Every structure is written in structure tokens, then in C-alpha cells.
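In this view, the complex is presented without one of its protein chains, the others remaining in place.
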Amino acid sequence: MNPMPGVGTMKFAMWLFLASEALFFAALISAYVLLRLTSPSWPDVSELLNVPLVALNTSLLLISSVTMVYGFASIEDGKQSRLRLYLIATAVIGTVFVSIQAVEWAQLIGEGVTASNSVFGSTFYVLTGFHGLHVLIGILFLVLTIFRSYRGRYSQAEHGGVELMGLYWHFVDIVWIFLFTIIYLI
Amino acid sequence: MTETAELSFVRRYVFSTDHKVIGKQFLFTAMGFFTIGGLLAILMRTQLAWPWQEIPIIGPLLYGEASGNILPPESYPALVTMHGTIMIFFFIIPILSGALGNFLIPLMTGARDMAFPRLNLASYWLMVPAFLLVLSSFLVTTGPASAGWTSYAPLSILQDAAPGSAMGQTLWVLSLMLVGTSSLVGAINYITTIVMLRAPGLDMFRLPMTIWALFITAILVTFATPVLTGALILMFFDRSLGTLFFAAGEGQVILWQHLFWFYSHPAVYIMILPAMGVASDVISTFSRKPLFGYKPMVYSIWAIAGLGFIVWGHHMFVSGMNPLLGITFMTSTMLIAIPSAVKTFNWLGTLWRGNLQMQAPMLNALAFVSTFVIGGLSGIFSAATPVDIFLHDTYWIVGHIHYVLFGGSLFGVFAGVQYWFPKMFGRMMSNTAGIYHFVITFVTFNMIFLPMFYLGAFGMPRRIADPYQYEMFSGLQGTNQFMTYALFVLAAAQLIFAFNFFYSLFRGKVAGKNPWKANTLEWTTDSPPPLENFEEIPTVYRGPYEYSSPLVAADYLPQDQYVDGTESPRGMPAPAVSPAAGD
Partner (left out) sequence: MSEHSATENHRPNYLLIFGALFVLTLIEIGIALTGIAASAQVVILLALAFTKALLVALYYMHLKFEGPIIRIIAAVPVLLVLIVILIPIFDVWIFG
């Protein structure tokens, strides 16, 4: 007997999974915070990193959350092609996000900051890298979701998969909200 | 329901999505690793009894003539490391959560399988590469990891500190990442199943304690394991990419300890809670009495789990951690004794004036309670920071952990396996053999581990291959020899269990549905259960502990048995016809 009518096992499990992922990122963030607080010299991030570019990137990711949730709203209304449109938009924006991140990494490496020659580098690359990895995995699942949509998998009555996709994507956005703040702003 | 098309042998027994098969897969592999972990302990204790002496048979086999058939000094830390690692991650957690959890959860909740059967398949098969990695670490030239199962930085970061710091340590890290993933995936499955797939009428407060314990354990796994995974990834990067997370000097060595113990303290509750659940069910069944204080028992497990997240620093009292923080950890650690005590008294309350059936499962459950109490009491000493400063890294701690892990968890496993063997395999284990196994195990267990409190209070350090090189400990060798002899007998006694287990698989007395006359749902179906668990999903009318109920003549009253004139579950009419199949 399901104590939560309206909530399927998949949605329940997705929330549990996201909860565990929050703890995973917490370990990495804990490392970052501890190392930064105890470091004798931490680089001035506003000079080393391109904060305006990353601010733009952050906004892009926020926009991708909007497109994602509009996609979900579309299939709630039974609008298939709208769903696909928004899913594709989300995937495209996600790809742009990762690309800009890659450019940022390249710039930073060019400035001589690697993962092994500074504590800043170690924490920066690992933290943004795992976030980027989660975005990439999200894009892969978005593509899968788009394919399934073309195969008529989702309808107004049954679109749980789109909801799951949305939950994951918004979670990845939330992680970035914190990473952006603690790495680039603070 | 599913079509009755026959599955191939491989789909039915190897790559199975059937929780009962997966549970058995975990069971057998865990038993194998228990053997390996035990052999490592025997080697360790041989060294402690007769340091640097030729070891018969094993000496020439493993270490060769060139080194004089003795244990090489650098191998002792590896023995210690792998004994702990294997016993924790490849024996006790898989056998409690993986084997009993998988087998019992759908059956005790009246479900046909787990919420996600294919995910369940993944959770076992993720362990297989983990097994291969950890076993292969014994075969690499430089030997297995030797930084302790706690793998503290910076030793564990350096590739060339000791032989075991090379490939062995890398294999250790990779293996544990896989174990963590397997656990996490399994935990999500268990939580979903218990919350969402319960049979009609099975409210949460009608669940047996075994299920409550497995449920809360799965929650611990979900929230604690990712932190270890994160820490292992950082360690892997430090070792392979040269990152500086835990590096001495530039990184923060203590960061490893915080992240490691944030997981590993809840891990010890992951290792004990299922055994506590089993003990509650076995004691109630074999006392023919309701469990004393069911709701406090449940709340106590919640309290242990919740507090378990904020005590990890008690492993770090001597690490150089902020002493103010030490005070908070000391306080929270002492608080955890309270729910544990509640549970202990409730077990005693269950036994009090019960109609005690002293069969093998019950004897082992009683051993669980008594040795867990000793282990827990010794923990209170260690909880006090000033005392722990002396006791840390001595044999006191080794005694403490083995009283709770062997005395606690392992006797719980012996109880649980013998209790549910008939359901799993359709045959009874020999009770006589079970009693012999129990008596010898219990006596020799105490002979080995009780002296450790004395040794530890004396100051004998752990993880040292030859403590007698220090003159103050030279008088302790006799005690250590006594303990080692006891271990030989203990090890031999396990052969009784093994023989009993495997013989009974084929020649045990055929078991009916409910040989123990117990109340919970798994006993309402065949032994072993059919593929879909139940012909019809049972309807539950009451809690699991209605033993010696005045409502019926029998001294047990199954959860799914309707008694005329008693109230039906909320909103459900009394059954005029059998409950509908399916969920």
C-alpha cells in the first residue's frame, strides 16, 4: 500500500538519490572550505577567474532550469512538441554551460594553475569538475528523454520520466548556486 | 502477474532479479569472506603469540624459506588492515544488509519483490568487481593495503611509504568505492520498498523490528556512504593526480579523518542495528511473549541513528582536534548509551517470565545481548575524552569493537541465519550442532576478547607486530598466547557451523511453512517461498508480537490471521473472501 498516493516509487527513489548526492557534494565542499580557511595564501578569485563570464554561465544554468520546468508543464498539458522544444533547449543550454566551463578551465591551466600545484587548484578542479560531470550526465539523460518523447513515451497521463529528469536537473542547478557563491563570490 | 515462462539457469540463479536469490548470493559470498578475514586474524594472533617464529605450513607457503618462514615485519600492518577491511565491508555489512535485508524485506512486508528488482541485481553485481579488486590486492607483488582499515593520511597518500602503500592501497580505494555504490543503491531500494510496498494493513508500527532496523540502517547508508565515497575520490586523486587534499604540509591531513569518520561512525551502527532487529524478533519468538516496549524500541533505533551522525569525533580525541569540539563529541557519545540501554532493558523485559525456548537461534540472541552490553559499557569508558587519551590505540579499543561487532553483530548473524535458514532453504539446521557451536564459540570468544580490556588498560598498543620489544609489555606474551590458543578452538568451532549449514542444505529435516510458530509474514508462505513470494498478498490485522495472546488458544497469532470480533485494519472490511492478489 502506497502511503503517498500520487507519488510513485521512482519519484520517491529519485529524491532519496538526490539526498545522497547532496551529501557527496557536501564532502567535496567541506574539503574546499577547510582547505581554504587553513590556507596561508588563497588566490584572489576576482583576478584569477573570469567572474563576469561565470556569472553569465550561472544565469544560463538558471535559464535552463526554467526551460526544463516549462518542458514539464508542457507535457502536463499534453503538449508533446512543446515538451521536446524545451528539453532540447535545456540540453543545448547545458552544453553551452559545460563548454564555457571548459574554456574557463583552459584559461586557468594557461595561467599555470593545475590540480597538483596548488590547493586552490585541487579544490577548484575537483569541485567544478564533479559538478560539470553531473551536468554532462544530465545532458545525456536529457537526450534519452528527448528520444523517448519522439517515441511517444510520454503523455498527459503518464510523464513521470520527465518529472524525474526535472528533479535531477534542478538539483544540479542548486549545487551550482552554492558552488558559484562559495568559489567565485566569497 | 509475471508470465510463467521458464528463465534460463543464468537468469534464474546468476543474474537474478529475485531478491531471495540475491540475498543468498550475498550470504554465500559473505561467508567466504568471513573465512578469509578469520584466517587473517589467525595469522595476526599467531604473530602476537610467537613473534618472529616459524609458522608451520603457512610460513613456507606464503613467506618462503628466504625470509625464514616467518611473517615479514611489513606484512603485519597489511594483515591488520585487510582483516578489518574484509570483516567490515565484505562480511558483516553484506551479510546483514545484503543477505538478510534482501531476503527478508519483501517477505516480511508482504511484497512480491523489492521496488526495483533490476537495481537489486546491480547492487550485488557491483560487489563482484569489488571482490576481485580486494582479493587481487593479495596477489600483487607489493602486497595488500597496510595503512589500517582507517587508512589515515598522509601515510595512505604516499605511494612509497610501505609496500602496501603502492598498488595495494589503490586497489583498496577502488574496491571500497564500488562497495559504497552497491550499498547506496541497495539502501534506496530497501527504503522505497519498506515505505511503499507494504501489504494492506501493515502500518509502519506493525512492522517487525528486523524491518525497522533494516529500514533505519538503509537511511544511515543513504546519508553516510556518499561522504566516504567523496573522501575516497579525493584520496584517489591525491595518489594518482597529485592533488593536495590530504597531503602533509600543504593539504589538511585531519580532513581525511573528519570525512572518513563521518561515514565510519554511522557505519558501526549500520553493522549493529540489523542485528538488534534480529535479536528483538528472535527473543520475542523464542520467549513466546510480545516484545517489551515496541514503540520505545523503534524510537531508540531512531535515536541511535540520529545521534550516530554527531559522534564521529570520538575517534579523533588524540588527533589534535580542537578540544572544545572534543567536549561536544564526548557528550553526544555518552548520550547514545541511553537508547542502547533502553533496548537492552526491553530485551530483558521480553525475556522476563517468558516461556523460553532455548534453541540455537535463541542462545545466540542471548549471547548478543550479553556481549553487546559488555561492549557498550567499555565504550562508555572510551567516550570520556581524558580516559580515551590513554585507551586510544590500545587493546581496550580492540576489545570494545570485538565485543560489539563479534559479540553483537556476529552472534546476531548466527541467530538470524539459523532462524531463517528453514525459510531460505526449506530445511532445518541441526539444533544440536547449533548448540555445540554456540557453547564453544561463546566461551572461546570471551577467552580471546575479555583479556583485551586488561591488556589495553595496561597500555598494550594495537597494530604492533611485536609489542614485547618494549620491556613494559614483555610480561603480556603469556596472556596473548592464551588468547591465540582460544582462537584456534574458536576457529575450529566455526567448522561445526559450516558443516551444519552445508549438510543441512541437502540433508536437513524438511521444514514446513512455520517451524518456529512465529507471527511475521514470511512464515505464512512456503519454505522456500515461491518465485512470487505469496500466492496471495496477505492482509495484516495486527502487530508482529502477539505471542501468548488471550484471543486465541495457540501461543502465537500470525499477523495475517483474522480473528472474528476483533477490529479490522483501518478502512478495511473484515474478509468475507480472500484478499485480492497483487498490490
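When the chains are written out, they are named A and B in that same order, and each has its own residue count from 1.
The criterion applied here is as follows: a contact is a pair of C-beta atoms (placed from the backbone, for glycine too) under 8 Å apart; a residue touches a chain by one contact, two chains touch by 3 or more.
Just so it is clear, the model here is predicted, and its values are computed rather than measured.
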Q | Option touching the unshown chain, where B:Tyr76, B:Phe116, B:Phe262 or B:Phe501 are the choices | A | B:Phe262
Q: Based on the whole complex, identify which of A:Gly94, A:Gly121, A:Gly138 or A:Gly166 touches the chain you can't see.
A: A:Gly166
Q. Which parts of subunit A are in contact with the chain that was left out?
A. 3-4, 7, 11-12, 15-16, 19-20, 22-23, 25-27, 29-30, 33-34, 37-38, 46, 51, 55, 58-59, 62-63, 65-66, 68-70, 73-74, 76-77, 79, 82, 166-167, 170-171, 173-174, 177-178, 180-182, 184-186
(Q) What does the interface between subunit B and the hidden chain look like in terms of residue numbers? (A) 195, 223, 227, 252, 254-255, 258-259, 262, 309-310, 313, 321-322, 324-325
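Everything that follows uses one rule, which is that only the chains that are shown with their structure count from here on.
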Q. If you look only at subunit B, which of its residues touch subunit A in the complex?
A. 115-116, 184, 187-189, 191-192, 195-202, 222-227, 229-231, 233-234, 237, 241-245, 250-252, 255, 258-259, 262, 583
(Q) Give the list of subunit A residues in touch with subunit B in this complex. (A) 1-4, 9, 12-13, 16-17, 19-21, 23-28, 30-31, 34-35, 38, 115-116, 118-119, 121-123, 125-126
